[in-house]
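Here we show just some of the chains, and they stay where they sit in the whole.
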Amino acid sequence: MLRTVLGWVMAVGLWELVGRTLLAGRHLVGTPSGIVAKLVDNAEVYGRGLWFTTREAALGYLLGNLAAVALALLVVLLPGVERLVLRFALVVYCLPLVALGPLLRLVYGFGDGPQITLAAFAVFYLTLVPLLVGLRAVPQSWLDLTATYGRGRWTTLVVIRARASLPYLMAGLQATVPAAFLGALVGEFTGAERGVGVLSILALRSLDTDGLWALMLLSTAVSLLGYLLVAWAARRLAVEQPTVLLSTPGHGRGRSASERLLRALGGILVTTSVVLAAWVGVFAVTGLNPYFAKRPWDVWDWLVSSPESGAHRDELLTAALETAAVAIPGYFAGLLLGVVLATLFSLSPRLRRALTPVAVALRCVPVIAIAPLLVAALGRGAFGTAVVVAIMTFFPTLVSCLYGLAQLPGQVADVFATYATPSTRVLLLGRLPAMAPAFFASARIAAPTALLAATVAEWLATGTGLGNMMAVDAATSRYTSLWSTVVVVTLVALAAYALVEAVERRVLRVVAPEQLRW
Amino acid sequence: MTAAGVRGAPEVVCAAVGKTFATGAGPLAVLEPRDLTLAPGSVTALVGPSGCGKSTLLRIIAGLERPDPGGSVLIDGDEPLAVRRRGEMAIAFQDASLLPWRTAAGNVALAQRLAGRPADPARVSALLRKVGLAGFERARPAQLSGGMRQRAAIARCLVTEPRLLLLDEPFGAVDELTRRRLNIELPPLWSGTSTTTLLVTHSIPEAVLLADRVLVMSPRPGTILADLPVALDRPRRMQHLHSEEFTRLVERVGALLGVDQYAADEG
Amino acid sequence: GDDPASPEGKDAVTYQLSWTHSVQFGGTYLAKDRGLFEEQGLDVQLAPGGPNVAGDANTVSGAALMNISVADGVARSNAEGADLVIIGAQYQKSPVTILSLADAPLTGPEDLVGKRIGVAGTDTPGLEAFLTINGLTKDDLVFVPSQYDPAVLTAGQVDGLYCFYNDLPVALAVQGIEGHSMLLADHGYNPMSQTCTVLRSSLADEQKRDQIVRLFRGDARGWQLYKDDPQAAAELAVEAYPDAGLDLETQRGMADVQLDIMYSDLTDEFGFGWFTDEQVQENLKLFELLGIEGGTAEMWDRSILEEVYADGPTA
């Protein structure tokens, strides 16, 4: 206890020292004393701002998670729509903030609407994907039980799946706490009157580094609190011990390659039609002005049929390659970071306690605050941005994998105990396979997240790639270009997602066949 | 149709029921196509070597597994699914498969609920007492011994008064004394005019003691080697164990399964 | 559609600002605070901007009656199919500046050669045009993409930073760091800034045009008050927007600094927000350099100014 306190005191002291010497006058890092002074001086303003943003985040969190649960229920009850729902959800999740923000402000006008919506958008997908994994994480024998009494999907859902999915739902609920906060915060960039986002724009633009750091610390504290609250609830709800999920490998494997191709094409067609219909429909219903709310045919024209489309495509391709150069390494780095941290945490509870706040902080601190620091430390090149992407990507992976690692069935743990297997080997031979469904859920989420994170980093910090292109397009009213870029970003994200999904299927067919069907 | 309670036991008619599993190493023939009829109200025991397809046959009769094309199962002319829907079937699976988050009583009560029966806590407790779980109503499966879990699963089966009862090795995890006790005490709960029972068991004496008819299966791919009627009067009691008919049948079945032959070979 | 009216029978209009609340909009705050809009029969809703706000789009969509914008931005919007018109210019000089640290000041275009200049992606065309005007090319210096964070300058990652005269330089001073500001407007690059921008169709609509006149008049009266007592506006900004986190000292500094670019002999003679045909021509030339197509003199309309200042330079 004393050592922990002493450690913290030392760390803060060192921070102060470095801030006052090495980094003095550079306005990259706030000093503890400066931050405290800001917190004291502006207690009231910061307090109110925090309250507003927290409220927005909480509402968005609630709505987003409710939407995720509702969509998951829909999928369980109508498994046929699963792919469509997931793809559609992915498209919504992929809509870049740069494009979505101003649009939401137009739709909502004044008030909290855009902030809450962006928070909800940042949340719902992160919960939906693991929740679906959890709803499937049941052994055949439990399903046989409801089948014995001729009960259908609804009863199975209520009696079995709902409870079995709890760990995965909790993982989602935990990972989305900082996501909601960050969503609300970025939502405040769309012309909000108040909140931490508004305060941090000002602090940032006026070189008020201590103030910015104070605001980020407050945001982190709130997110951490929420995170710990959900973690506490999760522990209380935990099912005794995970059970062995015996289920036989898929039945419907007899499909030929051409049949699979046809089905895939059909799925793409249906998804595309639904997305296009929703696009045109939403714009028609909200009566958005076609000046900025471009329709599919405008994009088609810009990308394909107009005489300049060739140049447009070249421009997009160049930017896309720039973004890919950042997003792809960032994706893998984030995934790796998440898995490695999760495994380290599962091996050492002390490390877990010490680093959890840091991990939450990294995820909560808006990229606008962290990017300059990283870029200063790591250089302006792709490396620095990739690190930013990794930081924004790793957190859901960490949380999901932490829950996944805990899914080692008790009976299997006993087998390892028989040979007093060291925990590192249990990890390798038991926990990692048991984690596979959770890991792949987060790997699927991370694909679009990495792309989005890259564009956000480009927008807010580096001024390159698709993110910058969208920012410039928005600032120079090139709305057709903006929408075309949005479409391309979405398509790339979908493709990345599909790629991860293909790998996932191969692995889970062996490791967790129950995941491949309802 | 009349209410479930009033109707008599159903007849189960399997026609050309066979099963081949697709495995990574190619198709695995598990059951040879075969007709089989379970008479209304009868108790049929199914014995056979491990892996011969007993559980598979039981699952096919329940409609949880599809027979190979051409095969069909009809229960009083209905699809198995229809019977399940009416809550008239119950299965004791080979592994107890209790829901870990429910108490013993909760698991039993769940079956009542799933079968659309009114909640009846008194009946739940009574059944748990009958299977020797008095005092453990509120224990979760993880707090029960292997045999206790299996007994809770049996109670779950019986609580709905099913018309078709499928028991897959229901006493495999309990000791000999408890097994005998249950062998004597439970059948009155189900054998009678209203329930048709299929019992998979590894215990030849148990098969003979409980059944009206013993089906002996061959090793995989399973075929029915013998179909032996059991001419013992009901209700069955421990005395029957010492009857001539009993001993004869046990030996007969043992011989069919090669149990005795193995003893001879080995000598 | 029909105009929403507030309970007291005043017309409710939305006025879209170009950034988050600060004394940048001090005159407007004075107008609102002192009831100058109410006098005009208006109930004005001030909509703050921000890094993710499309001001012009808000006017195009009808969400705002008027927005604060910048001439090259308006020209770009029009090139993309909007039909916006500039009816006034709050800044006489573009606030765009290259800020450097006092111990290594960049005082003229020639100083930029070989230097690293931080510039946001959106502003790159502006900097390029400035270089062209001054006989330089973008290969003469290094563009460092920097978006919203000014710390790149203090952290020594760049030698100069493309920013706003009344914004970062003041913040720097408040932090006790001496900086040097080089207004691009002093070196030939002067896009009309903080323009009052409305839809052409609104000008054609008699009722809306009347609202615009009243809005502009109220606003101009506020800015007249501002000129006499900018510090009052700084105090008002801090007081009126307690949730914006404004720092009084910074706001005071800003309030004084922007006097330089907002008021001039021209405004003394013709009134606040005035612009001349020469300025329009200069901007049109600039558009060519910036590669913006379709910018014509049609994009400006002085009739509102002329109506408001019909009786002299006081609104």
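As written, the chain order gives the labels A, B and C, with residue 1 at the start of each chain.
Keep in mind that, in the parts below, a contact is a pair of C-beta atoms (placed from the backbone, for glycine too) under 8 Å apart; a residue touches a chain by one contact, two chains touch by 3 or more.
Owing to the predicted nature of the structure, the values given are computational and were not obtained by experimental measurement.
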| item | value |
| --- | --- |
| Whole-complex copy numbers (one chain of each kind is displayed here) | A x1, B x2, C x1 |
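Here is the rule we go by: only the chains that are shown with their structure count from here on.
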| item | value |
| --- | --- |
| Contact graph of the chains (line, ring, star, complete, other) | line |
| Length of the line joining the C-alpha centres of chain A and chain C, rounded to whole Å | 37 |
| Whole-Å gap between the CA centroids of chain A and chain B | 49 |
| Centroid distance [mean C-alpha coordinates] between chain C and chain B, Å | 84 |
| Contact footprint of chain C on chain A as seen in their complex | 25-28, 42, 45-46, 48-49, 52, 97-98, 101-102, 105-106, 109-110, 186, 188-195, 198-199, 201-209, 211, 288-289, 291-292, 368, 371-372, 375-376, 380, 459-464, 468, 471-472, 474-480 |
| Parts of chain C lying in touch with chain A, wherever the complex brings them together | 20-22, 45, 47-54, 56-58, 60-63, 73, 76-77, 79-82, 119-122, 144-152, 154-157, 167-168, 170-172, 174-175, 177, 241-247, 250 |
| Residues of chain A touching chain B in the complex | 139, 141-142, 144-151, 155, 159-160, 163, 239-241, 243, 249, 251, 253-254, 410 |
